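The structure follows.
Removed from the display is one protein chain of the complex; every other protein chain stays in position.
Here the chain labels run A and B in written order, and each chain numbers its own residues starting at 1.
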Amino acid sequence: MNLSLADSGRRPALSADVATLAYRVLAVLLLCAVLALASEAFFTAANLLNVLRQASLVFLIASGLTLVILTAGVDLSVGANVALSACLAATAIKATGSVLLGVAIGFGCGAGIGLCNGLMVTWLRIPPFIATYGMLWVLNGITYWYMAGDTIHGFPPGLRALGSGHLFGVPVPIYLMLAFLAAGTLFTRYTTYGQEIYAIGANMEAARLSGTPVRARLNLVYVLSGAMAGLAAIVYLARLNSAEADIGESLTLPPIAAALIGGTSLFGGVGTLTGTLVGSIILTLVLNGMNLLAVNANWQPLVTGVIVLIAVWVDIVTRQRAEARA
Amino acid sequence: MREENPSAPLVEMRGISKAFPGVRALEDVSLLIRAGQVHMLVGQNGAGKSTLVKVLCGATAPDRGQILFRGKPATLSSPADARALGIAVIFQEFSLVPYLDVAQNVFLGREFPGKLPGSINRRRMHAEAGRLLQMLGTELDTHTAVHRLGVAQQQMVEIAKALSQDARILVMDEPTAALSGREIERLFEVVRRLRREGVAIVYISHRLHEVFELGDWITVLRDGRKVASMSPADTRMAELVSLMVGREVDTTYRHRFCERPGEAVLEVRELHAENGLHGASLRVHSGEIVGLAGLVGAGRTELARAIFGADRITGGEIRMQGHALHASGADRGPVGSVRAGIGLVPEARKTQGLALIRSVQDNLLLAALRSLFPQGWYRPRHASRVSTELIGRLRVATPSPRRLTKFLSGGNQQKVVLGKWLTAGSRFFIFDEPTRGIDVGAKAEVFGLIESLVAGGAAVLMISSELPEIVAVCDRAYVMRDKTIVGELLRTELTEENILRLAWHHG
Partner (left out) sequence: MAESAILRERSHWAAHFAAIPGVGYILAAMLAGFSLVSPGFGTWANFSNIGVQSSILLLLALPMTFIIMSEGLDLSIGAVLGLCGVVLAMVLVDGRGVGLGLAAALAVGLAFGMVNGALVVGAHIPPFVATLGTLGVAQGLALVITDGRSVVGIGDALPALYASTWLGVPFSIVVAAAAYFVFHFLLYHTRFGAYVFALGGNRDALVLAGVRVNAVHVAVYALGGLMAGVGALLLTGRMNAGHPIAAIGMEFDAIAAVIVGGTSFERGNGWLPGTLLGALTVGVLRNGLNVLAVPSSLQVASIGVLVIVALLVDSMRGRS
């Protein structure tokens, strides 16, 4: 039959996702090599486990955020979300002694915030970056007012184990990271919801005209992003054994950086949770390296900012090149 | 071809040819543009009118041919070159800045300098703009922000803008498309006024009575060629119609027409929608390919979108296989339509029909996710099987189901969009310009696929601007005009002339 023009029989050697991942894993190995040479404190079991634990905290937040970015959206409120959820959960735990209640409240608060974000985007049609940016400040305000400068500390050992405990010598948060990596990958690759989310990010109007319930899926991803922030809040509580209003300060940019480094495209439709995991590791390695080399901690926000810019620029250049090839 | 008129032409386009991948837009077209003359350019969609305009205004370079200005060869390599020669084009989408006022828009980029560096001499700008508008016979407060003006007034601003650049040749693309009664009269007065001033006007229109009312010369394009050029006095509307139409259809697209249509699959009654559609009623039966014809702007895509739920319905009823559509909240919009078994193959397949950065497989299965995987668990192996089978059935030329759709040719992309609805088990298909931008071979394939659909009992509504296609392929056709259905043509009455007659008649 008629094989129409312009369609070369050339098949890509590796699927795009696998190639993306490969480059990033290479970057991890490279970084490890460089750091091992630069500092003898790097290549110890303790430090490596530390890196992984830090990375898992970032990953927990970044995983939900990845889903949002997949739909060509963004959630700038995750950091503030963690702060408020942590403080509310902490209050509940101190008041009733029940860890379970605290977890439920933290989770619920996070998810509720996520739902508000989702409704602002789908119902009020506010662009995601404005809606979640406004939410960031609202949450910040509420958290600082609520805590009034206090700190809540001293939680039951059951909770603390979640953040500081070890299982077979490996910190618990790492298990959480792997668990949510598995859950998230299952969701994105093996459910129809995952397929629809990728479709929405790739072309929202085409998805809508194919019968995809776009608004429902958008609300879902924002709720999930918020819920994961709520979950991360619990783990932070467990790890720091205290809750203060400012724990969210440094949690706005790093999860976005992690997702972007991992190959998630801001323009939607491209990205994987495994990539975000690797991205979290890369980011943490860089920051860990700076710590080991006794670089002033004040450089960290700067470096994170530069990394975000580079990651976005790479994304744009890749798209332009792909565009030219088509 | 009789050429009259003693004055030397201002612009001569000689032997212009232009081809795009897969289609010859213009083939050896020559015409003369004279000062003080309204030159009407007529032809169907795809005849080459807009390409010719783009060549004239420097936006596109011709493959062959020459443009002479006052007898001397001119190179138009950019819009700036054309402007320098005094050529101005007014497209259907105006290039106005909504929140600037009239005067600022007229002189955008060419403001009069004021006393302080960088400032504008507003008084002079408004005075000049006012003068130009007065010359056009329009009274507008030049301080009004353009977004508050109606379309007719915005058009006047565009014309004033062209005149402020000392345009001696004004090209107007379907200027009356968005205007009504008195506004059209006003526009005609302006055109006549400009003509008296010696401006050469190239006027593109679908409305043939305008051609006779306003034109001094007519050029007819068909399939990229000039087929006739004459004075209005030397021709009649019927002759123009037959010149514009009358293409040989050299391939048999349809093998067997529908003798006995089945039950009504889709019924629409007095449909009104937010997009301007009003009072539309139609019916499509199982086994039928029903055409939807009309000129640009007649409302065909609006009707398609209203039926599919892509635009909101404000009145009327739609029934799909007997069940009312878009009735309750959960069923509204495309979600409900897809569930009821309707599929829409949109006109803009790349932006509305496909996710180009996703694979053929992903695109094929998007509308069928709920029916293929009712529990919500996506099984890649099953998905791969289904898509491979479909790719084979539709003969989509792709080395693998995982190839990204952006690498496919137009025809194959169209097959993927169609395939999406096959997987979803649709019973009613709406095709909006299914063969636009597709080469001849693929066209035949697409029609073959459509025919096999209805042979299997489905119902099809096909929008097309190519009249020969409608006549060759459809069992019946509805004709639209001014956002409503104005007539139905049965198989025996289905000719291009009849379609045009219904599509053009001015109310």
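In this section, a contact is a pair of C-beta atoms (placed from the backbone, for glycine too) under 8 Å apart; a residue touches a chain by one contact, two chains touch by 3 or more.
The model shown is predicted, which means the values in this text are computed figures rather than measured ones.
Asker: Tell me which residue among B:18, B:186 or B:427 touches the hidden chain in the full complex.
Answerer: B:186
Asker: Touching the absent chain in the whole complex: find that residue among B:65, B:114 or B:399.
Answerer: Going through B:65, B:114 or B:399 one by one, B:114 is the residue touching the chain not shown.
Asker: Of the residues B:12, B:101, B:128 or B:288, I need the one that contacts the missing chain.
Answerer: The missing chain is touched by B:101.
Asker: Which chain B residues touch the hidden chain?
Answerer: Where chain B meets the chain not shown: residues 79-80, 95-101, 104, 108-111, 114, 118-120, 122, 139-141, 143-145, 147-153, 182-183, 186.
Asker: Identify the residues of chain A touching the omitted chain, counting contacts across the whole complex.
Answerer: Touching the missing chain: residues 74, 76, 120, 124-127, 129-130, 133-135, 137-145, 148, 245, 253, 256, 266, 296, 298-306, 308-309, 312-313, 316.
Going forward, only the chains that are shown with their structure count from here on.
Asker: So how far apart, in whole Å, are chain A and chain B when each is placed at the average of its C-alpha atoms?
Answerer: 45
Asker: Under the definition above, what is the set of chain B residues touching chain A in their complex?
Answerer: 21-22, 308, 310, 333-335, 337-339, 344, 346, 351-358, 362, 365-367, 369-370, 373, 376-380, 395, 397-400, 402-403, 406-412, 420, 424, 439, 441-442, 445
Asker: Would you pull the chain A residues touching chain B in the complex into a rising list?
Answerer: Interface residues on the chain A side: 1-11, 15, 189-196, 198-199, 202-203, 205-213, 269-270, 326.
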